[in-house]
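Data block below; observations after.
What follows is chain A.
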Amino acid sequence: MLIAATLAILVVMMMAIIRGFIGPTLYDRILAVNMFGTKTVLLISLLGFVMGRPEFLDIAIVYALINFISIIGVLHFSDSAAFGNDPHDTGSTKKES
Partner candidate 1 sequence: MLIQLPALAVILPLLSAPLCLFLRRSLLAWLFTVIASGLTMLVSITLLQQVMASGTIVYEMGGWSAPWGIEYRIDKLNAYVLLIVSSISTVVLLAAHTSIEKEIPQDRHTLFYVLYLLSLAGLIGVVITGDAFNVFVFLEISSLAAYSLIALGEDRRALWAAYQYLIMGTIGATFILIGIGLMYQMTGTLNMDDLSRRLPEVAQTRTVFAAYAFIIVGVCLKVALFPLHRWLPNAYAYAPSVVTAVLAATSTKVAVYLLIRFTFSIFGISFSFTTVPLQTIFVILGLLGIFAASTTAIFQKNVKHLFAYSSVAQIGYMIVGFSIGTTTGLMATLLHLFNHALMKSALFLALGAVMYRIGSAQLSQFQGLGRQMPFTMAAIVAGGLSLIGVPLTVGFVSKWYLVLAALENGWWPVAVLVLLGSLLALVYVWRIVEAAYFNEPPAGRGAVEEAPLGFLIPVWVLVTANIYFGMDTRLSVQVAQAAAQSLFGVSP
Partner candidate 2 sequence: MRDLFAVVMMLGIFGLLSASFFVVMDAVDVAFTEASVGAGISTLLMLTAVTLTGRLEDGERHRPMWALVVVFITGGLLIYGTLDMPYFGSADAPIHQHVAPRYIHDSMQETGLPNIVTSVLASYRGFDTFGEVVVIFTAGMGVLALLTMGSRTGIHRVMADSIFYLMHEQHLILRILTKILIPFILLFALYVQFHGDFGPGGGFQAGVIFAAAIILYAMVFGLSTARRVINRTFFKLLSAIGVLLYGGVGVVSLLNGGNFLDYNVLADDPVAGQHLGILLIEFGVGCTVASVMVIIFFNFSGRREFP
């Protein structure tokens, strides 16, 4: 059962990667990364059990945290002045070449 779940997670990860590649918008990619991150957390937890060393769940916790932080980071930066049509455009650092 563990193996089946692991395989299912792997398939879903593949799907997330596909969505990450084809886009089309930035937010689709962010969504894909987010989903990939959650699935990685599950994968690591499952792998710990599959390999018989479940005490390594710390890694999964770190993944969950890091995933959250990087999603927030992405949103923060994609939201920020340099990208959107934000009234608080600080502008001068940004040079679209």
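Per the selection procedure, all candidates are chains of the complex that A comes from, given by their letters.
Operating definition for what follows: a residue touches a chain if its C-beta (ideal position, glycine included) is under 8 Å from a C-beta of that chain, and two chains touch if they have at least 3 such contacts; residues count from 1.
These figures come from a predicted structure and were not determined experimentally.
Within this complex, chain A is touched by candidate 2 out of 1 or 2. Of all the residues in chain A, the ones that touch candidate 2 in their complex are 16-17, 20-21, 23, 26, 29-30, 32-33, 36-37, 40, 43-44, 47, 55-56, 58-59, 61-63, 65-70, 72-74, 76-80, 82-83, 88, 90, 92-97.
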